[in-house]
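Shown here: the complex without one of its protein chains, the others still in place.
As written, the chains take the letters A, B and C, and residue 1 is the first residue of each chain.
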Amino acid sequence: MAENILEIKHLVAGYETRLGSLLAVDDLSFSLAKGEFIGIAGESGCGKSTLAYAIMSLLEDNGMIFSGEINFKGKNLVGLKKADLKKMRWDQMSMVFQSAMNALNPVLKISDQLVDVMQAHQKGISVKKARQKAAEMLELVDIPVDRLDAYPHQLSGGMKQRVMIAMAMILNPDLIIMDEPTTALDVVVQRNIIKKIEELRIKFDFSVIFITHDLSLLVEISDRLAIMYAGKIIEFGQAQRIYEQPEHPYTKGLMNSFPPLLGDLEEFGGIPGKPPDLLKPPAGCRFYPRCEKRMDICHQKMPDLINTGQERQTACYLYQGGHK
Amino acid sequence: MIKDMLKLFIENKKAMLGLIILSMFIIVAVFAPLIAPFEPKQREDAAGEFPLRSEPTSKHLLGTTHAGYDILSRLIYGTRLTLLVGMVTGIITTFVALALGLISGYFKGRVDDVISFVNSIFLVIPSLPLIIVVASYITIKGVLPIILVLSLTGWAWGARVIRSQVLSVSEREFVKVAEVLGENPFIIVFREILPNIISLVMATFFTSTLAAIIGEATLEFIGLGNVSAVTWGTMLYWAQNNAALLYNAWWWFLPPGLFIGLLGTSFALMNFAIDEISNPKIRKR
Amino acid sequence: MSDPILELKDVAMHFPVSGFGRSKQVVHAMDQVSFSLQRGEILALVGESGSGKTTTAKVIAKLHQPTSGEIIFNGENIYQRKTNKRDLGYRKNVQMIFQDPFGALNPTHTIRSILERPFLIHKLASREQVEAKIKEVLVQVGLEPPEQFIDKFPHELSGGQLQRVNIARAISVDPILLLADEPTSMLDVSIRMIIMNMIKKFRDEEGISYLYITHNLAGARYIADRIAVMYAGMMMEIGPAEEVIQKAYHPYTKLLRSAAPQPEKGFQESELTAKGDIPSLVNPPTGCRFHTRCPQADAECKELIPELREIKPGHQVRCLKV
Partner (left out) sequence: MRYFLRRTMWLIFAIFVALTINFILPRLMPGDPAMIIINQLDGLQPQAIDSIRAAFGLETDKSIFVQYWDYLVNISQGDLGVSISHYPAKVWDVLAKALPWTIGLMGIATVLSFIFGTMLGIAIAWKRKSKVSDAILGLFLFIRSFPYFWFGLILVYFFAFKNPWFPLGGAHSISVTTADGWAYIKSIIYHGLLPGAVITISSLGYWMLTIRNNMINVLAEDYITVAKAKGLSINRIKNTYAARNAILPSISGFAMAFGFVIGGSLVTEMVFSYPGVGFMLFQAVQQQDYPLLQAIFLFITVGVLISNFIADILIMLLDPRIRDGAK
């Protein structure tokens, strides 16, 4: 693969609450190559959105990055000056949010909201030129140009999300983070958007971090896949290989939670129990209370994410024979 | 959840401050005879007659009125009626608003159409001029007409916000579940919906009491109340009518207004706190 | 087959559009909906949002009175029963589970005071017996030990636990029919199968029938005996689950299938056969409601509303081109 565009090292991020620090992302590392599509899967509260906002430096109020590095194109974003961050953000990396419904300003035409981006980053660009670019971008996402001056409420949910994708791409960034961009949409619309993203990615060669809880979708579209549980990545590797041979008991449980559309129907089980409270995480493996294969050691120390095969990492003592 | 809210309320500094101010006024009102140096309509004591329009002295800490009444004593006794009128009006207004809001919001249909219609009329008709017109027609001057007039014109805003909240709560799934279970509609209203709008009901009470206190003072200031009653409003009426300003008698009109404002502030503070607590967006930040 | 427990005949539900000057406009949320449900059967109702699935459930739950058509439960038209408005007799037999486990539980009550209502409303237990009954039903839905849950408030439990409480409340009156409106779509992935298996278990053990609403085809296939596909307020196809998935006749069913994620195949350019959005239900398309998006539509489809025809025994399709 080509050089890494994003390298995250030992990132710890979360929130200061009245009850103490909540580490929603806890000592997390991974890297992303140019043009690569990484899927991050996890259930609600596992820290996947916090990760997205941390990479974008959009954590606000009581949210913050406690430690670690986010190296984007060789520059560490943690502790970067605000002005530099502002210049770089959206220009080189942008984001598509979960709810397009709320991500667009209801009182501004979509053309104005697209032109805003151009004017903020390309000093002195004429409105005419910016509008032209906006129109081109809308065409790219299959929105008729005559909708350029529409207001958000005049568009359907799927169209709004496509406007958001156009907005994310308008400055031709190297990385787009997508935080559950299709969760609120119907299956058919969802499929259309996924196809569009894939098509544009191949055409413009940007990298994607795609965050969702819909594992069956992720397996289908990602190059590599990270499974998150309670603030940690517990398995990482090629999407198809993880689907075919999940290693971590949690991943296995997840894979056992999607009945297939075709083929044999067997019993599917899911995972009983609930994720731990991140204000008081368990000392050992965070999956310990729900794990069917737990051992003594699991209770004492969180296993590291280590290589268990070719481009394959798992954080589980079952695959770290020496420790037992 | 109601317990949690109460806890948040008590932990809220603004609410606490408001509660302390209010309690102080309540104590003053209840123990007025013990606190006040004289009776409110007393003009003489063993030492002789009180001077008229006296400046503050060691005997009359806030001076006397044109008729020789002790201002401090009137101020203390005035707390009683002022607080009573304000709170009673607040309670009646809230009760009317709540009843209409619940009926209108949950049972919908024709009843709702009628109530909402009357409501929107009352909302746009400016209340103080209406109160003044109504009050000037009423020939019996006293506390009761003031309470009635203020309640009659004050319920609209509360009814409107309660109705819209009830509408949204009754679309919540737990209300649908109760309906599917065959729950009695009145139990649905009181058991399922009411506990979920408690904070709004409290806010309505605080706002309408605040409005009632100011409204009462205004009416009495204009002379539409019972001018012989002892309240902060009538004190201001007498002060104004006897040109307290021109006599430089700040001790006559300053304290009653300050008390009105302080009492009002206590309700405003509690209302603000409720807002903070019940709106997670405001609370979070 | 025995007599169906529930039968819908040509049910239509039109909601008036509120607002001044719009009094004549209606939303065609349901039109010509007919199907039946056998005792102990699970029928999955599949469709996109706005297709009328939830309205169908609410009409059966007597939350909306339909504009026209008949709903026959146990041989009786439920909107012509001579009972009081609350119709406790019917409500004891038909219960509903909602989508949002948090929203379906009143946040101001404890689990105990939530779960005692069904027993008290339907006089299934005296005040003294209620606690034992609540514990019993909590155990049934796997919330063990019940003492640990009974005095909790909803916000103290996880989504999965809350949905169990919701199921507990629904089954506490021993219903014959359960309307489940996307009961797993708001739950974490790892919990969904557990809830679905529990629903199946109550069918197997108690013989409860289900109308199971979902937008997930794979889930419908897993849980249901038969699948009914709705689009823009109308039933498009209904038949045995496996058949509707593997050998769909209706172009819309085919579209849904091609849109569903299939991880086992890896990403492929599965051709989507249609574009565009769900039409407005205030002015629904003339003729077949799907013709605006259908790849096979022609002039005829614009004019004629196709009938729901039986193609094979037990498999009906509403399409002129089949």
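Please note the rule applied: a contact is a pair of C-beta atoms (placed from the backbone, for glycine too) under 8 Å apart; a residue touches a chain by one contact, two chains touch by 3 or more.
The structure displayed is predicted, hence computed values, not measured ones.
Engineer: Using the document's definition of touch, tell me which of B:A15, B:I71, B:I146 or B:L224 contacts the absent chain.
Structural biologist: Checking the options B:A15, B:I71, B:I146 or B:L224, the one contacting the hidden chain is B:L224.
Engineer: Which of these, A:N105, A:Q245 or A:Q300, touches the one chain of the complex that we don't see?
Structural biologist: Residue touching the absent chain, from the options given: A:N105.
Engineer: Would you indicate which residue among B:L72, B:I162, B:V180 or B:L236 is in contact with the undisplayed chain?
Structural biologist: Among B:L72, B:I162, B:V180 or B:L236, only B:L236 touches the chain that is not shown.
Engineer: Can you work out which residue in A:E7, A:E69, A:D91 or A:E198 touches the chain that's missing from view?
Structural biologist: A:D91
Engineer: What residues on subunit B make contact with the chain left out of this view?
Structural biologist: Touch set of subunit B with respect to the missing chain: 121, 123-130, 132-134, 136-139, 157, 210-211, 214, 217-218, 221-224, 236, 240, 245-246, 248, 250, 253-254, 256-257, 260-265, 267-269, 272, 275, 279, 281-282, 284-285.
Engineer: Take the complete complex as the reference. Which residues in subunit A touch the chain that isn't displayed?
Structural biologist: Answer for subunit A: residues 56, 58, 60, 86-87, 89-91, 94-95, 97-99, 102-108, 116-117, 120-121, 151, 153-154, 167 touch the chain left out.
Here is the rule we go by: only the chains that are shown with their structure count from here on.
Engineer: Have a look and report which chain pair racks up the highest count of C-beta pairs in contact.
Structural biologist: Max contact pairs: A-C.
Engineer: Taking the mean of the C-alpha atoms as each chain's centre, how many Å separate subunit A from subunit C?
Structural biologist: The computed centroid separation for subunit A versus subunit C comes out at 32 Å.
Engineer: Averaged over CA atoms, how far is the centre of subunit B from the centre of subunit C? Could you give it in whole Å?
Structural biologist: Centre separation, subunit B to subunit C: 50 Å.
Engineer: Take the average of all CA coordinates in subunit A, do the same for subunit B, and state the distance between these two points in whole angstrom.
Structural biologist: 53
Engineer: Where does subunit C touch two or more other chains at once, residue-wise?
Structural biologist: Residues: none.
Engineer: If you look only at subunit A, which of its residues touch subunit C in the complex?
Structural biologist: Per the stated touch rule, the residues are 43-44, 156, 158-159, 186-192, 195, 198, 213-217, 219-221, 240, 243, 250, 253-254, 256-263, 265, 267-272, 274.
Engineer: Quick check: in the complex, which residue numbers of subunit B touch subunit C?
Structural biologist: It comes out as residues 1-2, 172-174, 176-184, 192, 195-196.
Engineer: Can you list the subunit C residues touching subunit A in their complex?
Structural biologist: Touching subunit A: residues 48-49, 158-161, 188-194, 196-197, 215-219, 221-222, 245-246, 255-267, 269, 272, 274-275, 277-278 of subunit C.
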